[in-house]
Each structure stands twice: as C-alpha cells, then as structure tokens.
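Input: a single structure, listed below in structure tokens.
For this depiction, one protein chain was excluded, whereas all remaining protein chains were kept in their positions.
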Amino acid sequence: MILHPQILALFVSSLLICLMLLYSSWYGIRILGSWDIASGSELQLALERRTYLISTIVSCFLVFQLASLFLFVSTTDSICNLFVGAMCAVGTLTVNHFGYPALLLKLLTFLLAGLWLLLNHLDNQGYDYPLIKAKYTLLLFMSPFILAETVIQAIYFSGLKPDIITSCCGSLFSSASRSIASEVVNAPPLSMLALFFVSAAVTTLCGIRFSCTENGGVLFAAVSALHFVISLVAVVSVISLYIYQMPSHHCPFCILQKEYYYIGYPMYLSILTAAITGVGAGWTARYRSIESLQGAMPGIRTTLIRTALLSIAVLVAITSCYLLFTSFTLR
Amino acid sequence: MIRSCDISKVFNAGKPNEYKALRGISVDIALQEVTILKGPSGSGKTTLLGILGCMARPTTGRIFFDEREITSLPERFLTDIRLKTFGFIFQQFNLIKGITALDNVMVPAFPTGEKHASLKKRAFETLELFNMGHKADAKTEWLSGGEAQRVAIARALINRPSIIIADEPTAHLDTRLSHEFMEIMATLKSEGKTIILASHDPIVYDSDLGDRIIEMRDGHVIEDGNLA
Partner (left out) sequence: MAGSIERQRHILDFTLASLLRRKGKNGALLSVYTLIIFILSSVLFFTHALHREAETVLQGTPEIIVQRTLTGRYQTIPLSYADTVRGIRGVGSVEPRLWGYHYDGNTLANYTIVVPGENAPPHGSIDIGSGIARVRSANEKDIMGFTGFDGKPHAFSIRSVISAESQLVSTDLILMSEHDYRAFSGIPANHATDLVLKIRNPKEYTTISEKIVRLLPDTRPIVRNEILRTYNAVFSWRSGLVLAIFSAAALAFAIFAWDKASGLSAEERREIGILKAVGWETSDILFMKFWEGAAVSLTAFLLGVVLAYVHVFFTASCLFAPVLKGWSTLYPAFKLVPVISFGQLATTFLLTVAPYVVITILPSWRAATIDPDAVMR
C-alpha cells in the first residue's frame, strides 16, 4: 500500500461519496415505496423535503467525481516512475487487473450522475414531480456501480507495490499483445479517422433533426452514446498520433501533460459533455407526453441538443487543427 | 376566488401531543373584498391563514385558487404562487434584524431575479408611499413600533401582490396606530386588492371596512356572515 498523499485524498473522497450515496439510496427506497403526491400527510411532506437533500448530495457527488477522475489520472501518471517499465499512467494502470476497471467505473458513475442531475432538473419543472420514480430508480441503479468503484479503487491502490515490472504503453499497445487495448489500437488509423468524422456528422444531423421535428430522440441518444465510444477509440488510435507526432505513441494520458499544452482536458471534457447532454436530450423525449412538463420541455431539450452539438464541434475542431496544421502525416 | 373544501390540519399526527388545529373547514374567500377572521387565540385563525396563503399544506381537504387545485403542488410551485400573489403582514412584524428598512423591503423580491437597481428604486418608492422614505437606511432596531409596522406593510407590497394577509396586525399597536393601520387597509382595498385579516381586536372587526366576517372557535367555523 502506498501512503501517497494523492492516493489518500482519492480514498477519502471515494469514501465520502460512497457514504453520501448509500444514505441517499436508503431514502430513495423509502421514496419509491411511500410517495403519494396527493396526500398532505407529514410523511409526504418529509419525503418532499428529502428530495432537496438528495439532489444537493448528487450535485456534490458530481463535482467531487470530476475532480477525482482527473486526480486519479494525474496521480497514476505521477507515480509511474515507481514501477519498472512504466512510462506514464498506462503503465501504472496495468500493474494489476484493477486499474482500468477503476478508471472505467469512475467514468461511468460520472456520466450516470450527470444524467441524474439532468432528470432532476427536468423533474423540478413539473408541478407534480412527474419523474420522481424514474429518478430514484436511476439512483438505485447507480449505487452498486459507485460502491464497486470505491472498492475496486481501494483494491487497486493497495495492490500497488513499487518495483513491480509492468509494461509501458509501447509494449501494451503493440500488435503482439492480445488485449482490448491492442484491439483498439490495431484499428487502422485512417479508417478510424474517417469513422470518427462520419460519426460526428451523423450525430450532428440527428441532433438537428431532433431539434427541428421533435422526433428521433431515442435515435439521437443512441448515436450520441455510440459517438462517445468512437471518440474515445479515435483519440487512442489515431488522434493521439497527430498530437504526439509519432506513429507509435498511443497513450491516452500523455495529452493531459504540460508538454502538449494540456490539450487533453478540453478534449475529454467535450467528449464527456457531448455524451451526457446527447443521451440526456434523447432520454427526455420519453417524457414529452407528460402534461406538467409541456412548458419547460422544449427549452430544456434545445439547450441540451445545442450543448451536445457544440461539444462535438469542439472535438472535431481540435482534431482538424492537428490534422491540418502539423506536418505529421500518416500517409 | 379562493375555495377551500373540508380542510383539516393536524399537528404531530400519531404522537402523544397530537393537536387538531382545523376541523373540516370549508370557506370561500371572494376576491377584491375584505374578509375578517374573528375568534379567540387557539381557534385556528393563524393556521387557516397559513393554508389559504399557500404557506402550509392541509392534512386533508383541497384548496382551489381560481379553479386550480393547489393542495398537491410541490413546495416550489406553492412558493412561486405565494410570492407573486400574496403579501403577508405578521403579528410580530418579523423584520430581519441587522439590516436596513430598505433591505428588508427588498428581501422578498430576491428570488425573482429582478435587477438590483430597479428593485431598489421600487422599494424606495414603496417606502415613500408610507412616508418612510427618510428612514430607508435606518437599521431595523432603530425603528419605532409604528415605523416597523409601515416597513412590514411596504415589504408585503414589494412583489405587487393582489392579496394581502395580515395576522393580528394591531396586537402590538396603540389605538392611534391601529386606526392608522385600518386606514392604510382601506386605501389598499380601494386599489382593488383582496384583504384577509385575522384579529380578535374590536377596532378591526367592528370597523366598517370588513365585507365579510368569519367567526371561528376550536378549529370550526361557527358563523360566516356577509355584511353587505
């Protein structure tokens, strides 16, 4: 176990988040069981008050999880020199089997929390709490993932002992090793690039169609989710090559460093935002028939779609800049 | 029209200190009239005022405001209606200590997001209506009883409500100030506002301002008379 300050901080924040969420889930169960908007009984009033508490908690959770996500990557990057063969975060994460799962769970819970807050905002616009059950069902769905993240992160860090030989991204991402990572990277770069642009275009078109006609919400959510995956794969397999200007450097974490002007932060933030707002916008289409939301729905939907499309555009713009303005080429 | 159907309010239900404040009240409050709730303390006047004024929810029963049912509205919508429609004057005035009279008048309008400059101007003008302009920057602690009352009324009017609710407004005032208060209410009535007063002070319920008197006792309405 490494008594590193940043790892301690990650432990503490995960623990806090876990406790907060368990507390909220407990009330979530009560709300799902006893909610009755028409009654003026004290229990109902108490439950309504609790929902304020829970939405405050989840908002906090979202902010902490974002900080924790970036701190996790930053920490694994900075302790890479404790392990022979590790050159950056990729090396540290492959020291034992729990590194990547911890990261992926963090990402997933962040996205789910974002979606929850969107639902919550929408619910607040209706005068009869129309989405209360959907919201708390989502919360209960999220809880096991959050628990899992805390536990797996703890196992990961306690399993880190310095001097363990691991592989740096060069060997991990080479065609010889068989793992998902290498599958991702072996995707032919130029086709991947083309796929990325096509996906961005398709998602944008779906978004525009959804915005204008109010149809195709589910489709938009689906392509947004797909675009999220494609963007991440594209970053690792081809976009990173242009940023590093090296045909074999696929590391997804080095772009967060100073040498590359921290370009990774806006890129990943825009990918995350596009995912949350895109899927969220599509999801709200399910509730378009609810009477109490009629007033607020169009405005919210438009804002979400616009944010999603803007985020997609940001990533496309950054990629295009690197493609056009550097002398590096894959051809 | 504010319609209430079979309103009951029970505090601490199921516990040893259970208390029934209202029992099966059904009253209709007409708009642009002055309604006076008369009765001794403990009769449930304050509780009824709170429920009619969207400050609390009844345990059972329904309230209709302009034919729209408001009983099951979530708190934030109830508060929204209350902010825009009702202005409250409390028995103890309930001004916030430590800030000026002008700030006190502006406070209810903060959640509406009105621009600070225009809000300040409007608050000042409202204070001027009651000849309190010169005391706008005085801290609450320095105001006399009558001045505090006028600031409280100005505060109740800042969001341009159509209904004024006052609970025992003359309880802490001498005769002269009580009469002054009733004159202010008369002015507001002539501007088309609805007024609901709760009082056991004869100066209030014997005045010729009231269009209707509802007499209450132990949570029941015992008399509901129009004084046409």
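Which chain is which? They are A and B, in the order written, and residues in each are numbered from 1.
By definition in this document, a residue touches a chain if its C-beta (ideal position, glycine included) is under 8 Å from a C-beta of that chain, and two chains touch if they have at least 3 such contacts.
These numbers were taken from a predicted model, which means no experiment stands behind them.
Engineer: Sort by label and list the shown chains the missing chain touches.
Structural biologist: By the stated touch criterion, the chain not on view contacts A, B.
Engineer: Which one, A:I31, A:I79 or A:A200, makes contact with the chain that was left out?
Structural biologist: A:I79
Engineer: For the chain left out of this view, which of B:S4, B:N159 or B:S207 touches it?
Structural biologist: Here the residue in touch with the unshown chain is B:N159.
Engineer: Any idea which of B:E33, B:E75, B:E147 or B:D224 touches the chain not displayed?
Structural biologist: Of the candidates B:E33, B:E75, B:E147 or B:D224, B:E75 is in touch with the missing chain.
Engineer: List every residue of chain B that touches the chain not included in the displayed model.
Structural biologist: Listed in rising order, the touching residues are 46-47, 49-50, 55-56, 75-76, 79-80, 82-83, 88, 90-91, 94-99, 107-108, 110-116, 155, 159, 167.
Engineer: In the full complex, which bits of chain A touch the chain not displayed? Write them out.
Structural biologist: 2-10, 12-13, 16, 19-20, 49, 52-53, 56-57, 60, 64, 67-68, 70-71, 74-75, 78-79, 81-82, 84, 162-163
Just so we're on the same page, only the chains that are shown with their structure count from here on.
Engineer: Taking each chain's centre as the mean position of its Cα atoms, how many Å separate chain A from chain B?
Structural biologist: Averaging C-alpha atoms per chain gives centres 50 Å apart.
Engineer: Which stretch or stretches of chain A touch chain B in the complex?
Structural biologist: 37-38, 40-42, 45, 48-49, 124, 127-129
Engineer: Across the complex, what residues on chain B touch chain A?
Structural biologist: Touch list, chain B to chain A: 13, 57-61, 71-77.
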